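With one protein chain held back, the other chains of the complex are shown just where they sit.
Showing chain A:
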Amino acid sequence: MSTTKLAPAKGAGPERSGRIGDKVFSGAALGAGALIVTVLFAVALFLIVQALPTFTANPADITGGEGFFAYIFPIVIGTLIAATIALLIATPIGVAVALFISHYAPRSLARGLGYVVDLLAAIPSVVYGAWGASFLASQLKGPYAWLADNLGWIPIFGGPASGTGKTILTAGIVLAVMVLPIIASLTREIFLQAPMLHQEAALALGATRWEMIRMAVLPFARGGIISAVMLGLGRALGETMAVALVLSSGPLIASLIRSGNQTIAAEIALNFPEAFGLRMHELIAAGLVLFVITLAVNMVARWIINRHKEFSGAN
């Protein structure tokens, strides 16, 4: 209540001291906003300048010898495959976990579960990587062999299955476990904010709990779920350590259960320490590509959210 203390005692003139607070705050907000844009711009500029030599270099000098596009294309696809697997697994589970915590679990249980989910997010990625490489991969050898035997006619399950289990599918599963807490805890917050008013409206019409969730909670949370998934996707796309440890990389292949494929982040991390000259510019260019992909994904998400603004309840 400092504003009231500072206010002049006799009448409120046009120059009330509260205005100073307004000015300071608006200046601080503007500064913070400008800082973000500056940092983003600086990063983009660095990436572009450092990547430039790659695009002007002789295609034969690029790793693989066939130019930058032939080099980057397989690992872009690899990155997208790993992230897609992660999101396909993590989104439904994350949303279900969040719904359980927010609308189904008894209060005492919900609180404990919420903490556990948040704790999952606090585990360092290298731990997930070690777990995936030393435990999960070997556990998955059997299922992969089964998939290759029984569903091998589908290209993504083409055999022979990896003998170590260190495949892009394993990497995707590890990524799913990593993004799960992000999606679960963000969507849980959104579900908890769903207006009681509309939930009661649904119940009073004779909706069951699930019907109420479908009528009043999920539509409200739509934008929030998309944002949470996009944040999860951001982590899945950029995750380095886990993929580097779990995946035994190789050229781009359709099968998810054989050794092969690579992601951009892991490619950069594994090669950067020994890179110099053109090879370093190449890796930075790969980073630029990742940056552009993430940016594009975010813009698409924003577009999806905005498309339904009229029905968002914000008006």
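The criterion applied here is as follows: a residue touches a chain if its C-beta (ideal position, glycine included) is under 8 Å from a C-beta of that chain, and two chains touch if they have at least 3 such contacts; residues count from 1.
Operating definition for what follows: contacts and distances are computed from a predicted model.
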{"item": "Chain left out of the displayed complex - its UniProt protein name, from \"Monovalent cation/H(+) antiporter subunit G\", \"Phosphate transport system ATP-binding protein\", \"Phosphonate ABC transporter, permease protein PhnE\" or \"Respiratory chain oxidoreductase\"", "value": "\"Phosphate transport system ATP-binding protein\""}
{"item": "Residue touching the undisplayed chain, where the options are A:159, A:219 or A:234", "value": "A:219"}
{"item": "Sole contact to the chain not displayed, among A:120, A:192, A:207 or A:305", "value": "A:207"}
{"item": "Where the missing chain touches chain A, by residue", "value": "107, 195, 197-208, 211, 215-216, 219-220, 222, 308, 310-313, 315"}
